[in-house]
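Here the structure comes first, spelled out in structure tokens, and everything after it is commentary.
Only one protein chain is missing from this complex, and each of the others stays in its spot.
Chain nomenclature is as follows: A and B, assigned in order of appearance, with residue numbering initiated at 1 for each chain independently.
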Amino acid sequence: MPKAVFPRIGLHRESPYPSRRSSRARSRVVLSIAVAGVSIGALTACGGPGGGGPSAENSNTVTIATNIGGEEAAQLEKSWAAWAKDNNITIKLNTDKGFEQRIQSQVQANKTPDLAIFSQPGLLADLAKKKALQPANDEVQAALKKNYPADWQRYGTVDGTVYGVPILATVKGFIWYSPSLFAERGWNVPDTWQGLLDLTAKIRADTSAPPWCAGFSAGAASGWPGTDWIEDVVLRQSGPEVYDDWVENKIPFSDPRIQSAFEETGKILLNPDYVNAGFGSPTSINATGYGDEIAAAFKSGKCVLTHQASFFDTFAQSAGLSVGPDADLWAFPTPGFGTDGGKNNAVTGAGDTVAAFNTKAASAKVLAYLASPEWANSRVKLGGVISPNTGLDPDAASSPILKESISVLQNPDITFRFDASDLMPAAVGTTSFLTGITDWIDGGSLPDITRKIDASWPVK
Amino acid sequence: MPELFDWIATLPVLLQGVVIIAVFVAVVGLIVLAVEYLPRPGRGGTIFRISLAVLVPVIILALLHTYDIAIAAGALVGLGLFLLDRRARRGAGSLLQLWAFLAPAGALLILGLVIPFIRTVLFAFQDDSGTEFVGFENFAWIFSNPDNLITVGNTLIWVLVAPAASTILGLIYAVFIDNSRGEKIYKLLVFLPMAISFVGASIIWRLVYQARPADEAQVGLMNAVLGMVGLGPVDPLSSAPANTFAMIVVFVWIQVGFAMVVLSAAIKGVPAEQHEAAALDGASAFRRFTQVTIPWIRPTLIVVLSTASIASLKVFDIVIAMTNGRNSSGVLAQQMYERFTLGENGRAAAFALLLCILVIPLIVINVRNLRRSREGQ
Partner (left out) sequence: MTASTVLDPNTRPNLPPEKPRTLDRVREKLSSKTATIAALLIAILWTLPTLGLLVSSFRTPDAVATSGWWTAFTDGGLTLDNYEAIFDPTRVYVNIGEGLLNSLAITIPGAILPLGLALLAAYAFAWIPFRGRNWIFIGIFALQIVPIQMVMVPLLRLFSSGEIFGTVVVRPLGGDSGFASIWLAHTILALPLTIFLLHNFIASLPNDLFEAARIDGAGHGQIFLRIVLPLAMPAIASIAIFQFLWVWNDLLIALVFSSSDQNPITVMLTNMVGTQGQNTFLLSAAAFISIIIPLLVFLGLQRYFVRGLLAGATKG
């Protein structure tokens, strides 16, 4: 380690710089730098530093972040391509499967997209409350009022302010079965919950194999098909008012009515005689993928019944199964709990909502377009999805189950409720409720699980 | 500065990296030039100094946010330089040059590590918006929630098992292959996983762990082997605490290569005389190993252990990619991220602080090691 003070060095070897003179000279130098620094600093301040470079307000490129990917994303891009070209707007769809997790850091990093497609109104509400989202302008609000049922308008509205436009919808709670197998065996589609349990017992007795298959594995969102079960049963067993209060945590998970929904569902899902067809014991539910693997179980004939949303259609078709009332696979809605009024006529569903992170003119224009019946029809025609837009032509739907779904959505006699886990705050809906479901399938104690979920509600 | 980045962002993806490196090399070159020519007399030196006198404030201005702060910083830098030079005149060494060398890294470390560190400590005692102090509420939440206690427990399992396992395995392997034929190939095969990301390794091991129902053919290596000896299929990732150990295996798989290479070098340094003396005393191979080799390589063992301990405390990618914390397999680093993604900054910071507290003893061990070696110089 060098310890000696370095010799002062001049320009040429022959004329080493005397140290006293050098340091005095340098002192002057440095002083002048300092003075010049301050004065020039003050001078250039006229041109001055501004804030951060805002992304151009009048840019014609609109980025949309979403967790929709693959074929579905390609269809989205196709659905607005013509309009975007006519209006000279470039729409860039950024698929990120971890969108829900990433958006929080992007908000803190000021790296938000222009628009985002939210699968969870709960997340949208959270970001709106943090002032990360921008309220919709008048044009968008007018389009929303005109084209959507009041129920659906709510999902993009937070504390009376409109932020988002619902674009896609799914009807949940279908129970899928094989019509031909049912006819052959003489099984009948049940119209009450008890009827469903009786049917299950009968199939078990007839085949001595578990009739139900279920798959809750979905990566970070594993467990969500289970939340759909619970939600369906809560809505049908206890009614929409209880359901709404539950969503808002006015009724906790530990409430007997919610616990009862778990218990009723457990009569099927936790019974080793009834599940998991083609996969093993009930705990294999957590390890089974919700889509392709379930479709394969139907294809192989091992599985007779499964509970899944309308989009199971897509998985069934890609497994080579036809879907329709007389085809390989068809579905009936989860039956209600009996005679008590409207409870039989209730369905749950979910959807995607678009909202803007900035006030860019082009973003608002895209938002207004996505709220129009023109876009809804353009997208639905491409297949695979439906829209809650009232201007949607039911004939645009690409498959029987989607037609059925549209008629359910547009039927004023059927009570519709949005997927509760998507409405709850993320800390519950996409976190503790999900782990609660997987723990419950793994055999955890129900009171413990519901207590944990209740404890996870964010402090107000 | 932000304008520079904005401009770079408009370039094609690969060009962006090239441009930033070019800009960076130019800046470093400028600093080195400044250091070289700043003290030189004559006209060249004067021109250089004047141009620097223009450049430095412009750079400062470009970086700072408002005029007031920029002017204050300019004045501060000026004053600092003046004082430095007075000291330099008294013969304390060329501090100006020292600052030119240290300032860029120093500024980044203070702005990017030291201040954020202090900020996060405060976050841990604040609400999610980082404005109101809430005392120990975030910690109370951590320690009152059974799931979080499991998380803390899992982290402790990690730090107790993973470093020991990888070090012991690495040591055994190093001994086994020492001077054997094909030592290099043996080393390479075990060293190779070090180049693989935790995410990649997790995917590799998910394949190994795959479980199918008992009546179907097993497609995962582990269950296929278990099936051959008549054991039923198990899914190690689906239940605690097996999932934590299954993930530790992945960590060990990566870490052993490092331990092995370092320890192998250390073993080769054991003096032959000591081995021979022990052999003459009639000590068995095993005794020679425990009584000669181990004491000799002890310092290296400590270093390998503490490195692995730090890595296992910070483990994040494996848990995210394999279980995402499901089935009670969460660890502190991953739970911190989960809280962060839920917008709960206070609880996230509390997790981070907890993690940091667990790391402190390891810092102390390492610093002590470092000081000892520096004093030895």
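Quick note on the criterion: a contact is a pair of C-beta atoms (placed from the backbone, for glycine too) under 8 Å apart; a residue touches a chain by one contact, two chains touch by 3 or more.
Values in this document were obtained by computation on a predicted structure and should not be read as measured data.
Participant: With the missing chain put back, one of B:Ile47, B:Ile204 or B:Leu231 would touch it. Which one?
Facilitator: For the chain that is not drawn, the touching residue is B:Ile204.
Participant: Need a quick check: the contact residues on chain A for the chain that isn't drawn.
Facilitator: For chain A, the residues touching the absent chain are 1-3, 5-7, 9-13, 16, 49, 51-55, 63, 65, 69-71, 73-74, 92, 94-99, 101-102, 105-106, 108-113, 217-221, 289, 291-293, 296.
Note that only the chains that are shown with their structure count from here on.
Participant: Quick one: chain A and chain B, Cα centre-to-centre, how many Å?
Facilitator: 34
Participant: Please output the residues of chain A touching chain B within their complex, sorted ascending.
Facilitator: 1, 5-6, 8-11, 17, 19, 22-27, 29-38, 40-42, 44-45, 48-49, 51-53, 100-102, 104-105, 126, 130, 219-220, 222-223, 278-280, 283-284, 286-287, 426-427, 431, 435, 438-439, 442, 448, 452, 455-456, 458
Participant: Quick check: in the complex, which residue numbers of chain B touch chain A?
Facilitator: Answer in residue numbers: 2-3, 6, 38-42, 45, 49-50, 52-54, 56-58, 60-62, 64-67, 70-71, 73-75, 77-79, 81-82, 84-86, 88-89, 91, 93-94, 96, 145-147, 211, 213-214, 235, 238-239, 324-328, 338, 340-344, 377.
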